[in-house]
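Beneath this line is the structure, given in structure tokens, with notes to follow.
Excluded from the complex is one protein chain; the other protein chains are retained at their positions.
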Amino acid sequence: MSYSPTNATDLVQRRNSPPPRMGFPWGRLFHYVYCSLSYIFLLAPMVVVVGASLHGGEFYTAIRFPPVEPSLRWYGEIPSSQFEALGLSFLLAGGAALGACVIGIPAALGIVRARLPGRTFISSVFRAPLQIPSIVTGIAFLQLYYLFGDATGLYFQGTFLGLYLGHLFVATPYVIGTVTAILQRFDSRLEEAALSLGASRWSTFRRVTLPVIMPGVYAGALYAFMVSFGDVPISIFLTAPGFVTYPVELFYGMENDFNPSILASASLVIFFCLLVLLGMQKLVGLDNLLRSGSR
Amino acid sequence: MTIKRRKAATQGALIAIGLGVAASASAGEFDGVTLTIATWGGTWKSNIEEVIVPKFEAMGGKVEFVTGSPQANLAKLIAARGRAPFDVMEVLDAQEKDFFTTGDFIQNVDLSKIPNAEGLDDWQRNESRVASWNTQETICYDKGKFAELGLEPPTTYTDLINEKLAGRISIPDITSGGGLANFGAFAYAAGGDETNVQPALDLINKLDALKFWSRGGEVITQFQSGDVYAAIVHAGWCTRAKNAGANVTTAHPKINDEHTGVNKYGWLVIMKSSENTDAANWYINEYLDPEFQLRLATKAGVVPVNKEAIARLEEDPVLAEMLVLDPAKLDTQLRIDYSKADIASWNDQWNRAVTK
Partner (left out) sequence: MLPSFIVIGILIVASQYVFLKGSFYKDLGLGRIGDTAVLDNYIRFFTDPFYLRTLWITIKTSALAAFFTLLLGFPVAYLIARMRSRWSMLLLAGIVVATFVTIVIKVFGLIIIFAADGWVNKMLLGLHIVDRPYTIIGNQVGVVVGLMHFTLGFGVLLLYSVIQTIPRSLEEAAQIHGASRFRMHLRVLLPLSLPGITVGSLMIFNMCMGAFTSAALLGGGRVFTLPVLIQRTVMMEVKYSMAGTLSAILLITVLLINLLSVFLLRRFRTARLVVT
């Protein structure tokens, strides 16, 4: 278990020997300033978006920041179609994350553990969906569905399953990637030891392998969720009337016109995510979850 | 305005209920019919949802939308191998060849069921299509900045070639709604035409544009942020920029001796695979209703095709300033003849010329 940073010896060592302090910690200060700059880069556009969503002035078709006469009026103007789209997006992204784990974990185990010829090739195939431009994936799936429908009479386009397959396709490589990254650093002798001590394959997986790869699984599932949730180019082709994902709704909502209620609903998503993350932290501890997962 | 829109929706619903009761004898004309419309999203769709949809629902039907630009919807149509996922579609003039020359996507409209089409010019209606609206493509410029820089109001595109405006101009990307119309207009202004667009590319490169816009909303934001002093947009965007607080107005560019101003228009067509033809013709008729045309004009800044509605635009001072409403002047606006244009080649030449 030497790879789990929260194990007992590590904790003891950490408590007993604080890092040595030598003069003013310039390196540490530089590190903090540097990270702050990264955060400013990442978060500044969102500050503008949330700020502009509070603009309470007249209808203006353009983003205005800082807001004039701050108010929440645009939050009341969010059309119901955006909420419906949000519901579909959450369902789809959750499903894609789950499905990506079901497919991705065994795939990663296979890539790292199985001594197969052409492993590099197989892992490239698994990673391939990441290299196909999303717009091509969208059109390719749509054409595939029409072809399949012509042959069998079963049309997938505009159905949840059809959309789901497209999202699953792009989400799975993330789980494979994160789990592979962890497995490559994990000593397979631990598994062999467990097996030689008479543990079954399943219990070896559950008790030895799974705890180690859990952070990768959580991280991968999170990426899968985020990729699916943010996708525009695939969903454009696979959605149907009255059945639209949130980013597509926004994408087209902004094509002809711009309405601040878009900023308001984007801000709501931000707050909702923060709330979910804080809830997770309160219940299980998000940092612990992503950190070790081995409890 | 959006508050009004809500109120309008409620009123629409109330009217719908009223109609439902009053017309109960003929109610059910469209019982169980689901009409699917391919059109733009956002407030464009909202206009339809608030005016036309309640009437249709009162007659027993239901309306759904496939949102996207006409280009994107054509791509969906082609990907679907002609089995259109919609009944009625908004088409751009630039898609002339796709829909009316080589394509096999549409069925005829029934003009006898579209009495409102009688208010249209002859060229605006025939057995395959009916005009829906048009836009006036203009130079929208910041009056304050131009005065500050000591520049006269622009009258031609070449007036924008100026050191003081370098990097301060926004031009529609060829993939945007007005992209092809303006590109064609540039070609005419620079001495070319539909079959020779190279002069347009030379002109565009001389203009030193900051960017090529693909969403009108960006242009308005950039007028406000001071990034852009002049933009080639249709008058509707300029109106919205003005409403947003920018100090802008339109100039209808002089193209050549024959033409001043640029006109782009849209069509409504019924898809070949549609089985709801009665409902589709009914929808087109409602679209041409003067009240709805007027609403599109005031909300989206497009020009009605309905003459009665055009005449009433004079009452709106901002629109009267931004648009050309005099019928004689309207006739001199340039309309690109897309049957002569090879759009694929336009795109290819554009891509090569503008890449950085």
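Labels A and B are assigned to the chains in the order they are written; within every chain, residues are numbered from 1.
Criterion: a contact is a pair of C-beta atoms (placed from the backbone, for glycine too) under 8 Å apart; a residue touches a chain by one contact, two chains touch by 3 or more.
Being a predicted model, the structure only gives us computed values, none of them experimental.
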item	value
Omitted chain's touching partners, listed by label	A, B
Residue among B:N116, B:N182, B:Q222 or B:Q293 that touches the chain left out of view	B:Q222
Touch with the omitted chain, as defined above, among A:P79, A:G95, A:P129 or A:G158	A:P129
Chain B, residues in touch with the chain not shown (by the definition above)	71-72, 74-75, 78-79, 98, 102-103, 167, 173-175, 209-214, 218, 221-222, 225-227, 343-344, 347-348, 351-352, 354-356
Touching residues on chain A - with respect to the absent chain	2-3, 5, 9-10, 13-14, 17, 19-20, 27-28, 31-32, 34-35, 37-39, 41-49, 52, 63, 65, 103-104, 106-107, 109-111, 114, 120, 122, 124-137, 139-141, 143-144, 147, 165, 168-169, 172-174, 177-178, 180-182, 184-186, 215-216, 219, 222-223, 226, 229-230, 232-233, 247, 250-251, 254, 262-263, 266, 269-270, 273-274, 277-278, 281, 285-287, 290-292
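By definition in this document, only the chains that are shown with their structure count from here on.
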item	value
Computed distance of Cα centres, chain B from chain A, in Å	38
In the complex with chain B, residue positions of chain A that touch it	58-64, 77, 79, 139, 142-143, 146, 157-158, 236-237, 240-242, 244, 249, 252-259, 261
Interface residues, chain B side, partner chain A - complex	1-3, 6, 36, 40-46, 64-69, 72, 75-76, 79-81, 83, 85-86, 215-217, 220-221, 223-224, 240-241, 243-245, 300
